[in-house]
Every structure is written in structure tokens, then in C-alpha cells.
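For reference, the structure is listed below as C-alpha cells.
The complex is shown incomplete by one protein chain, all other protein chains being positioned as in the whole.
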Amino acid sequence: MAEFVDYILNLDDSWFSYLVGALVAAVLILHVVAVGALLFIWMERKISGRIQDRLGPTRVGGKFGWLQTLADGIKLIAKEDLTPDLADKFLFKIAPYVGLAASYAAFIALPFADGVVGQHVNTAVFFVLAVLGLEVFSVILAGYASGSKWSLFGAMREAAQVVSYEVPLGMCVVVPVLICGTMNLTTIANMQAGYFTNWLVFNDPFTFLTAIIYFTCATAGVNRAPFDLAEAESELVAGFHTEYSGLRWSLFFMAEYSSMFVVSALASILFFGGPHGPIPIADILSFLSIDQLGNPDVQAFDETAGGFFSSVNLQVIIARLLGVGNLLFKGIIGVTVMMWIRWTFPRLRIDQVMTMCLKYCVPLAAVGFLGATAWQALDLPTANSLLGSPRYHHHELWTHGLEHQQGSENASSEASDDETPHAEDKTVKADEVFANTVPVSVVKGGER
Amino acid sequence: MSEIPLVTELRSRFGEGIIDVNLEAIDEWVEVTPDVLVGVCEFLKEAEGFRFDMCNSITVVDYLHTDPKKAAKVDWEPHMEVVYHLSSIATKMTLVLKVKIPRWKNGVEGELPGVPSVSGVWSTADWHEREAYDLSGVNFLGHPQLKRILCPDDWEGHPLRKDYEQPLEYHGIRGR
Amino acid sequence: MATSKIDDPRVIEFDVRTDEMLINMGPQHPSTHGVLRLVLRTDGEVVSDVEPHLGYLHRCAEKIGENLTARQWVPYTDRMDYLAAMNMNLGWSLVIEKMLDHDLPERARHLRVIISEMGRIASHLVAMGTYGLDLGSFTPFLYGFREREKILNLFEEACGARLTYSYLTPGGATADLPAGWTDKCLQFLAEFKEVIPELHTLLTTNTIFVSRTAGIGVMPARMAIDYGCTGPVLRGSGVYHDLRFHGEERYTEMYDGYVFDVICADPETGLYPESNYEFHGDSLDYPEIPRQAVLGDCWHRFYVRMLEVVQSVRLVEQAIEKYEATSGDWGTPIKLTQKLPAKEAYMETEAPRGQMGFYVVGNGDAIPWRVRARSSSFCNLSVTAPLCQGILLADIPAIVGSLDVVMGEIDR
Amino acid sequence: MLLIGTVSVSWYLAVGAVLFVLGAVCMATKRNLLGVLMGVELVLNGANMNFIAFGSKVLRPEGSLGLDGQLIALFVIVLAAAEAAVALAIALNFYNNHNTVDVDRANELNG
Partner (left out) sequence: MDLIAVAWPYWHQFFFIIFAAAAIGFGFGVLLSKNVVRMAFYLVLSLGSTAGLFFLAGAEFVGAMQLMIYVGGTLVLLIFGVMLTAQKDFINMDTHTQDWILATIVGGSLLMILLFGAFGAEDWNTPQNLEDAQIQATKEATPIGLALTGIRVDSLGDSKDAVEEGKSGYLMPFIIVSIHLLVVLIGAAYMARTKKLSHATDDKSSRAKLMLFKMEQEPERLEEETYVVTHRGKSALNPLEQSDENE
């Protein structure tokens, strides 16, 4: 984006174009959060309505009541913003913003398609998890600051629950990281390009298990039923947001729905191919070849090409829009499943939630982790190797700093001679390590 | 009357404590004195072949005509009756116990009359007695926690007494 | 499975002990079924003491009864257990009939069976739905209400009201069932029978539901009797007692010639009576009792209600058959100013929530000297305090919900 | 000065130093046991900042300590988590036994 602004305004590396680029990205992501929340709340109403044998909203905004959420939002904004007398005023007021900021920040590192990402973060997987983990503070602060005992109960439950569930969640996330050899979400997604057999969930039985555990833990992590103990309405009135009203109350929901989308999108990137559909349409139509994925030289806007229209690489744009659509679709499916679960199951009790985490999720995640490791180490067949479609290897090309290492395409093929370099030779040069330890499986995949 | 084993048993055990047995009533009842009430209840609960293990209800009936004209017509003196409806899950028997008490303790207006509490015999009597105390103003002696249950704690008077007058106002709410 | 080994409860193991908190649950709380207020003393999530506070819905029904004639008071019975108003009407009608020694024509008896058992189904559907709601599952609630609406439609057709019917009155009913009503009722029953397995799937056999209710709030039979619990709460503890079988003759003769089971687990085997009822294939078979369930726990109380619904369906079907077969009078209501003899009568009926008793004292006047309603929920609720000790906060809705109280009946 | 100048390791060290001192003062002055714990966390972070600064390839390309700094920082973070768990357990036990979290009252062992 910055380059585009530079080109339009005929600038060179100006701070202004950086700023514009950043702002555009921020506003786009904000739209995902805000419009996403609108959409998801409407979806929740419709889905719950259908599940419960009723219609859901039908009137506002013409057909299907699709403007119902907006109307509700306007109503909420117009409502009186109450602050209880016993509340810690400052914390009470700031708590919803903390939550929204946290789930908003998680979008920064979430790649919507190859190259469509707010900010390339090398450790994006952990960044997203860590930032999502911060959302718990908004709940805790809200619960404490409300000055209500019910809210405090909600906050304490949330604290206990989220801290516990981060353990199996982290363990599940490590599995794709291990197979792909990178924590960069873009690269993880790109490594699953091609046919759907390339998706990590079909890699081996253990990744399948891990994907299920991940989704369970993610549901718990974002406080959705049957793990919505922090706001258990039949026990704690409304839990941590008992005392909230109006806009602040709705901010909690925006945060909840956008973090639901984040974890679903993360699940799709980690296990379900992310922006890559079951069939590589962009590759088949030769808009964007799979080999070009992750290549920073493939830009939607290439200013070196000369004239404005020739600079715009329409094929790449279409391919990336396809990717964005794919990811949004998968994320929405994940959210839908969460809603489906919510409207079907009763709520667990707090001790059962903890038991579920410590006695089932953690051991199962450990089994999944160990199993996936063993599968990789023993070089057992995966779905894509059985079907004969290769797992393309994509180095983290977006870092210009690594370009010189990328020149050693042959280095990686050399390295494939000894696949476990760290077992034999401890004097490994940094360069070599970069080239051949990271993508152990990548290299292997490349061979097949 | 003598062929009813339960009455015979009761009379032999409690003697003068059993005042009256009415078999003409729709639900036949036995009247006992307050002194033997708890003993009778304990016996009934354990009595072989009857085992009145459930106390269905405790009701206080206030017999008082506030209108002197009507009061002159009736053949009873103003008094209160505490009616215990008992039944048995084990034998499916039912029984009605009655205790007659004065309307006021020692005839002093405002002093609630007392009846021994049977909440030690049946746990359910706890709440029934609280309700009876609340609405009819009978002091159940020995009750672990005799306080109002339906009316607010600071309510005055006992509504189901015939001479009850509704308060004019309660915390600023108009009563009459 | 009847009783699992219980640890010595005198040894209490607790984690970090924290401050004791005094919390008000209600009267405005989503899971207290109206305006019940529970004062909880908690230590973290562990509840050490519960004290129910009643009276937020107290309307002096008994005092009002001392100023109205027997028939005038019928609408007030509607407002006691407003979820099973028909059964309340029935209780009051029966006690007045008992007092007047008024016998009913046969058709009226069958009509009463139809109406009261339909009322039981409606009431149990609400109990089931709200119990799901208490445990965080919203969908079964609406499923239950959907079916209940159909029953209310039928009731509306019969008497013109949807919630407070005043349909069954002393002496019979206010009117006969309209023409074609029984066919609609049978049609409803046929549809409803297909819904029952759905409800079982959503709740009874749901793993989370089972883990939330099984082994929670265990009430031994002796305790249930001691606290005067009746109805499904008592039968859930394995006590074979149903006034439709074991009540007074004036009430049980209504059910003469009907075939149905008392839903109650045999304390020896822990098994419920076989579902001898074949109608819709075998889909009305009772679901299996989960391993974790202990006799007398929340799950069993819920289960008893679910099975009673099936028995009620069975009864209504038989009743409609008998009703159609008899002709004649549906029972004329007594006069509005019918004088009551100077006697007293007490009568209990098996309302959906337990034994609903009415006590009337007459003095020869049309207006009774004293009216008393023995509320089933009142006694069932009294067991809350002993049941809710040493449990988690989340179990309180589970236990209170399984007792299925209606505050209108408790506070009167 | 900073805005047009460049950031060097020293600036990071300065931030670390300030955090360290803030934490130390916090430890000294807070009476609440948990407040003291928070002071400890601040101190550890100040120290971590130094490790990161010295180990940063961005800040000091030549002759950098390489990954040592980052690795030690990682260990510090992990140990801080462990420390917090233990300290919290102590604090809660203390609270259970004394019904207070005031460290000044923890004087039972005073001779």
C-alpha cells in the first residue's frame, strides 16, 4: 500500500505513504471487526432461530432482518451509560476497550491471504495467541471494577479458565509449527497450498486429533458455550458484564465475536489450508502459481512495470481476493460451528471445565504433539504423499533480509542429504542452519 | 369408638391428653392437648402399622366473630385451632390432629398463644409453622427459627386472624 | 447403581480458603423461577449455606378466600401454580365437592382426567425447558414451549383462556369440550410423541447434562419424606407414592379403569417400570439411566418428569376414548352462592409439582370460614437449604431447577 | 533529540534501569504482599530489557552476544512464572493463616 501511495503521489519512501498505508490497513481490519461483529450477531440470531424452530429477525432492513444488529447497535448507543456507585470508575470504563483492543490487535498478524496481512510478524502464531490471551484482562477488570459479586465470580472463573486452556491451546498450535518449521502464519498457510490433501488436518491422524482439540480449547479460550462460564446467565446473572449497559456492553460483544473469528481463522490457517481452497483454482487458471506464493517480488502493484495500468497485476489481485474469500469463508464456518454448539449443549460446571482441560485436553494435546512428531520423524506417509501431490516448500520470502540465502535453492537440496543435521554435526554455520534445519519437512516435502 | 385400634392405643398412652375424637366429620379428627402434642406426634410417626411419616400441612383456624351479633349466635367461645394433617407414605393412612388454644396467651391481647413445635418430628413442619406464625400469629415453642416467612420481617399483625386490620400504610405505600 | 459409595462427608477437603461472601441470588435472578431470593454464603465457588427468602409474590390468597364464595375463589387457584392452573382448579373443585358430598357424572370425570393430564404435560414441558435453561441450554426451552403452546391452544378452545382457565369448577366444568376438540387433542398427542425423543436427546441423555445433574443434590427417600417433598421430587428419590393411586377415593376413582404406571425407580434395582407403552414404534422407550446417576439426584427428578409426560399422554388417550364412549352431562357447576356446611374438609390431589392440598372450613354460609392451600412447591422448596450445602455455585440452579418450584404457588 | 537521533543500546539500558529501580522501590514500599510481587516482576523486566538490548542483532550487529541475551531473557520469563506461582501460593497460605496480606504483619518469627 505504501508503495502505491508513493507511486500515486510520486514520492519516495515518504512517512506519509507509510502512514496512509498503515491507516488503510487499520481501517480494513476495523471493518472486519465491526462488520464481522454485525454479521456474526445477525448470524447467531438467525442460526439460533433456525435451531430453535423459529424465524429469528425478519423485518429490519428488508429481507431476513439483516439490519437487526445495526438497529440494536443504534439502540445500544442511545442507551444510558450506567456506572454503578460501587464501581472502580476508571477501570470500569476502560475494561471494554481493553478487550476490544486485544482482539483487534490479534488481526494485525493474521494473514488473510498470501501477502494480505497487516504486519508480517515472524512469530505470528504466538503473537496472535498471546494477544488474544490479553483479552482475559478486560473480563477480569470488568468483573472486578463492577463492584458486584456476580461480576467478580465471572472474572475469577474467566481467569482460572483462560489460563488453564492456554496450555493445551499452545500445545495444539505447536503441531503445525513443528510440521512446517515456522511460526509465520503466511508460510504455514502457503505450505498447505494445492489440493486439500495438503491441508495439515489430513497430514496424519494426530494432526486430525490436534485440530479437534484445538477447536475445543479455542472455544473455551474465547468464552463460548459450553464454556461460557464467565457470563453464565443462569448462575451469575450475566457474569462479568452484569453491570454494563449501552455501548460499553456492546463492545464486549464486538470483542467476543471478533475473537471468535480470529480463533476460527487461525484454525483454518493452521489446519485447514487457510486462504487456499480445496482446489488450487488460482494455480489452475494460472493467475498465481503456487510456486510464486510467499515471494515478495510478486506484488499486486509493481511500480517497476511502468505505466499505471500495467503496474496493477490484476491476476495477483484476483488470486489474493480469492484467498481472502476462502479464509473468510472458513472462518465463518468455524464461527457457525461454535454457534451450533452453543445452541445445542448445556453449560459445563467450572470444575468440569477444569477437569476437561487438565484431564482430557492437555493429555490429548500431548498425545497429538508426540504422535505428530513421531510421524514426521519416522517419515510415515501423509495424505498428500499418498496422493502424490507435493507439499510445496515456501521459505519465508517476505523478509528481504533473507533473499540472499534464498539464492541457495541448491543449498536446501544439498541439505536434504542429511535430514537431521543437528543430530550429527554440531558445528553448523548459521547460514546453513537457516537453510536446512528450518524446513526439514519442507525439504522432505519438496522431494516427494 | 373402641374398635379403632389407633384411638385405643392413643388413649392408653396419653390418657387425658386425648380430648376428643370426632368420627362424624368429613375428615375424622383427634383433638389433643398442647402438652402431649409432641409426644403424640412422635408416637404417630413411629406407630407400627400407621407410621405417619409425612406432615402434609399445619393450619391455624381462628374462631372469632368480630361482629357481636353474629358472635352471640354461635355456640363456641373465641379460640384458635391448630390443625395438623398427617399422612403416611408407608401405609397410605391419613389423620387429622387438632389442638385448641386460646386466642391470646393468658387472655392478654397482643401476647401470642403458644403451641409446642413439631419441627423436631417432621422437618417440613419447620416452614409450615413459620407460615402459621406469620399469618395467624401462633407462637410455636421450641421452633429453631420462628420468624416471618411470607410477610416482610417488619410487618405488623397477623393477617389471617379475624380481628386483623390492614395497616394504613407500609413504608409509604397506602394500605387501605 | 442405586447408591454409589459415598465418602465420609465429615472430612472436607478444600483448596485455598478465601473470604466468605454473602450473596443475594434473586429476587431478580434468571434462574430462580420468578421471585425466589436465596441468600448464599459462599467460600469462593463453594456454597456453604443457603437460605431461601419467600414472599415476594404473596397475594394473601387465603385471606381473600375468606371473603369470597367457593366458586368465586376458583380464579384465585389459577394464580397459584399458574403453569398448571387446571390442576389447581381440580384440587379446589374436589375439596368443595367433598365438602358438599357432590358426585360427578362419569363424563365429567373423564373430562377432568383429560384436562388435568394435559395440564400436567404442559407443566412438565415448562419444567423441562426451564431446567435446560438453568443449565445453559436454551434450545430445549423453546422446544418445550412450542409443544406447550399447542396445549394452550387446545385449552383456549375449551375454555377461552390460555393461562388462567377457571375451567374445572366445583361440580364439574364450566362447559363441555367443544365439538372436534378430542380429535385435535389426539392429533396433538400423535405429534407430541415424536418430539419426546428429541427432548431426550437434547437433555436426558446429553453427556454435559448428565454430568451437570447426575449425583448432584442427592436426596435420600427418608429425607424427602421428612421434608414433605411430594410429586416428582419424592418419586425421584425412589418412593412409590402417587396420589392418583394412593390418594383419597374421591380423587382416585377418577382414574378407575385407567392403565398407567407410577414413575418411580425401584430402590432395590434402581430400575424404572418398563415402558409397556407401544405407540410410536419403540421411540418412546425410556432412555437408559446413566452410570453416574444416583437415586434421588437432580437427574432422577428430571427423568421422572420426562417419563410422567409419557404416562400422561397414555392417560389422555385412554380418557378421550372413555369420554367419547360416554354421553350425558359434563357436570353442572355449583351455584355461585352455594352454601357450605359447617364442616371442614381437606383434600390433596396430585398436581404436576406434587401434592396440592386444599382445606376448607365452612360455617353454613356461602363464604368459607377459612381457606388454606397446602402448596407442594412450598414443601419442595424447603429442602433447598439442606440440599445446597457444600456444593458449587453452579449447582444451585441445577438443584433449585430440579425441584421445579413455582413461586406463585409458594407465596400464594 | 531522540526523534532525529538514533536509538542505541544505552537507551534500552536506561529504560531497563528505570524499570528496575521502579520495581525495587515498589518492593520496598508496598505493604501488600501482592504489590511486592508486582515489584519483583518489574525488576525482572528491567533486567530482561538489558539482556534483550545486549543480545539484539538490530541494535548491535557486530560483536553482539548473539542469542545469549534472548535465551537468558526467556529463562528469566519462565522462572518469573514459576516464581509467581510459588509466591502466590505463599501469599495465599499466609492469607489463610493470618487473614491479611500485609507483609508488615508477617513477623511471627521475630525473636
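For reference, chains read A, B, C and D in written order, and residue numbers begin at 1 within each chain.
Everything that follows uses one rule, which is that contacts are C-beta pairs under 8 Å (C-beta built on N, C-alpha and C of every residue); 3 or more make two chains touch, one makes a residue touch a chain.
Bear in mind that the values here come from a model prediction, so they are computed numbers and not experimental data.
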Check your understanding: Looking at the whole complex, which of A:Leu100, A:Ala155, A:Cys217 or A:Ala319 touches the chain that is not displayed?
Key -> A:Ala155
Study note, to complete from the structure: Of the candidates C:Glu62, C:Glu248 or C:Glu308, the residue in contact with the absent chain is C:Glu248
**Study point:** For chain D, residues in touch with the removed chain
**Key:** 2-26, 28-32, 34-35, 37-39, 41-42, 45, 48-49, 52-53, 55-61, 65-71, 73-75, 77-86, 88-93, 95-96, 100-102
**Study point:** Touching residues on chain A - with respect to the absent chain
**Key:** 9, 11-16, 18, 88, 90-91, 121-123, 126-127, 129-131, 133-134, 136-137, 140-141, 144-145, 152, 155-156, 159-160, 162-163, 166, 170, 181-183, 396, 399-402, 422, 425-430, 433-434, 437-438
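We adopt the following convention: only the chains that are shown with their structure count from here on.
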Check your understanding: How many Å are there between the centre of chain B and the centre of chain D, using C-alpha atoms for each centre?
Key -> 72
Practice item. Find the geometric centre of each of chain A and chain B from their Cα atoms only, then give the gap between the two centres in Å, rounded to an integer. Key: 70
Point to revise | Between chain B and chain C, centroid-to-centroid distance (C-alpha), Å | key: 27
Study note, to complete from the structure: The chain A residues in contact with chain C across the complex are 48, 51-54, 149-150, 153, 156-157, 225-226, 228-229, 232-237, 343-352
Point to revise | Complex contact set, residues of chain B against chain C | key: 25-27, 53-57, 59, 61-62, 83, 85, 87, 89, 92, 94, 96, 122-124, 126-128, 131, 135, 148-152, 159-160
Revision key, fill the gap. Interface with chain A, chain C side, in the complex: residues 21, 23, 29-31, 44-45, 132-139, 142-143, 146, 202-203, 206, 208-209, 211-212, 392-397
